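Of the protein chains in this complex, all but one are displayed in their positions.
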Amino acid sequence: MENPLVIVERLRGYYVGGFGVVHGVDDVSLTIRAGEGVGLVGESGCGKSTLAQLITGVTGPVLHYQGGTVMVDGFNVYAIPEETLRTEVLCKRLAYIPQAAMDSLNPVKRIRDLLRDVVKERTGRRPSNEEVFTTAGEHFESLGLPRRVLNLYPHELSGGMKQRVVVAISTLWNPKILVVDEPTSALDVSSQKLLVKTLMLLRHRGTVKSMLFITHDIPVARQVCETLAVMYAGQLVEVGPVEEVLDSPRHPYTRGLLSSIASYEPHAGRRARLECIPGRPPDMRNPPPGCRFHPRCSLAQPRCAQSEPPEVTLAGKRMLRCWRFSGGG
Amino acid sequence: MSPTPFWLFLRPEAKTVNDAAAEKVKVRGVLHGGVAFFAHPFVRFLVSRGTFYLLAIVAGFTMTFFIPRLMPGNPVDMMLRPAQPGLPGLAGGASPAVGRAADFARIRAALEEFFGLDKPLHQQYLVFWQRLFRGDLGPSFAFSMQPVAEIVGRALLFTLVLVVPVLLLSFYLGNYIGASAAISQRGVSSLVYYGSLFFAQMPFYWFAMILSFLLALKAGLFPFYGWHSPELLPNWSLSFLMNVAWHYALPFLALLIGSIGTWTVGMWSMMLYEMRSDYILYCQQLGFRKRTLKKYAKRNAMLPQYTGFNLVLSGLIGQTVITEVVFGWPGLGSLGYRAILSRDYPLLMGTFLVTVVVVLLGNFLMDILYGLIDPRIRTGYVERG
Partner (left out) sequence: MWRRLVRDGQFLMALGVVGLIVGVGVLGPRFVRNPHAFVWLPNQPPSRQFLLGTDPFGRDVLARLVVGIRTSLLVGVYAGLIGVALGVTVGLVSGYMKGVAGETLNLLTNVVMVFPVLPVLIILAAIFERRSLVLVGTIIGVVSWPWAARCIRAQVLSLREREFVRLAKISGDRHVKIAFLEIMPYMLAYIVMVFVLMLGGAIGAEAGISMIGLGPTDAVSLGNLLFWAMVHEATRVGHWWTFLPPGLVLTLLTVFSLIMHKRMDQIFNPRLRTW
């Protein structure tokens, strides 16, 4: 692992709309180094996708960047003009693979027509069908997709294929960083396997150097990533090497999360029980004061309700946001 | 590589689109073509819609057959009652065709023959359909027993001349305004939306009266009534046509503005919806310019608008019919009005039949058009893998 490719510092982003103001991401700091795959896990609604979108700089109509910095391969995403972001960062250095890939392809355009438009938007020149078929076709086939899908409409492809097509399109310019948002959630098991293989292939070939892999699926994260980041209520609560975090979780939330998941644990035996974390995730329009997890934490102390614990790095590799690990505990 | 040959779509089980041996595939295509033709999704679509509209037409015609026969009393009597010699006529009821007792008897005989009330019901129904296929819609009582079909045919032209341009022009203008408004500033956006809602929901014929008041009376720019100035005789000269166009302007404008409102409201919502869809966000991630994103959204928002043609056509026909009455434009509306005043049932039925056929045919055409435009209907099979 070498120099950092993505540096996120104290990033904040809120959703603003008729429903009020929702704290999507509050004070998140994260570093992704070259060659590092970072898995981002957490409950639904904790802010994983929000963080991903904020990192890319393309936020959509309701999400608003509120503060903090995001450096992507030397580019300060929120300080550079939109044009630079569009031409230099997106697709070229950082590619985003959206969650609902099914709906991410324009339904009335054939894949090759979409690609022709993409190239036109990026380079100003509209390539012919042949050109697209040759160059993009090669790339598609290297990822295991038959060339002929280029001639098809999205609705003629199965769900798994659509997801892999989206991966292929996003990686056409060989971006160094891939932000993958829950790619396996909507797929059946065999499609999941194919997709994970595709992603690993990309990393293995060296074109994609780093990845932010957002998922619910902890076994897959273990397989694909080197670092695991756990998110709760818009903040990172624990970050560390994936095996260490999964084998010896320190944050109460991580512990609760891992013990509430049924997965194949050969050493757990029949005696292991599924425990769930009591209570519900907070309403992000009014996050709880102090530590956001304290209402549901069995180890909460009075201090937890009063002030927010800072991010603390232990032994250079583990980051924790919990009063039990910061000074004066 | 050559574009995909169309006939390959004739094999829904086709897994590959660029099979190696084109010859082999071609032969297989022809053989399978006959049978597979009906399995093709688009053909199936055509057949199902066609049957549906056929059913609707038959239902409509049958209703037209039954209505005068379900009225209390004899329809012929009902028609002739105000015109019987010796009886005072109702306001606008007496037909100028009825003069003397001999004429009266002749008319009565013709009408009774048309309705055929002495025959058993199923035979009447058969005769009804026979006549329809011959294009015979009966005699018009109010028009001195001329064939209804001819009269209605002429009126139909006048109505279509109003309806078709309004439909087409309002579609493009309305969608353009709707799309532009949806992506503008909030204030302008809301103003356009509520304004269009008002124009869409108001009775077009009421707006026509307002236009008439403002532009014909106050500004003196346009005429009040008729399709040509009374002192001119109809002919094909340019000056006469200009005169007709001058009379055409107000009804056209009234219907146009109302219809534009209808399309704008729909497009506004669709555009907002599309701008927030996932594929727009993804394209943004791929580095699209804002301009192209708007084009994408507009194009996709238009698609469901095409399905709105059917509803808009139905509504427009209703509004046009009444606007014609307001302006004295000799279309199906004015004809129907006259038929109602003179209790001329054959004419009324004929007008209704033609109106319904026009609307249903229009709907069918729109369905076909939409089927051609939306690739999801044209192609139907899903790749495996």
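Every chain is named by a letter (A and B) in the order it is written, and numbering of its residues begins at 1.
Just so we're on the same page, contacts are C-beta pairs under 8 Å (C-beta built on N, C-alpha and C of every residue); 3 or more make two chains touch, one makes a residue touch a chain.
Quick caveat: nothing in here was measured; it's all calculated off a predicted structure.
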Answer key for A:V62, A:L201 or A:I261 versus the chain not shown reads A:V62
Sole contact to the chain not displayed, among B:I210, B:L241 or B:L372: B:I210
Considering the complete complex, of B:G174, B:P251, B:G266 or B:G336, the missing chain is touched by B:G336
Contact residues on chain B toward the hidden chain run 52-53, 55-56, 59-60, 63-64, 67-68, 70-71, 197-198, 201-203, 205-207, 209-210, 212-213, 216-218, 224-225, 269, 272-273, 276, 310, 313-315, 317-319, 321-322, 325-326, 333, 336-337, 340-341, 345, 348-349, 352, 355-356, 359-360, 363
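As a convention for this text, only the chains that are shown with their structure count from here on.
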Using the average of all C-alpha atoms in each chain as its centre, how far is it in Å between chain A and chain B? 52
What residues on chain A touch chain B, complex-wise? 56, 58, 60-61, 86-87, 90-91, 95-96, 98, 100, 103-108, 117-118, 121-122, 129-130, 133, 146, 148-149, 151-153, 155-158, 160-161, 166, 169-170
Complex contact set, residues of chain B against chain A: 1, 3-4, 16-18, 275-279, 281-289, 292, 296, 299-300, 303, 374-376, 379, 381-385
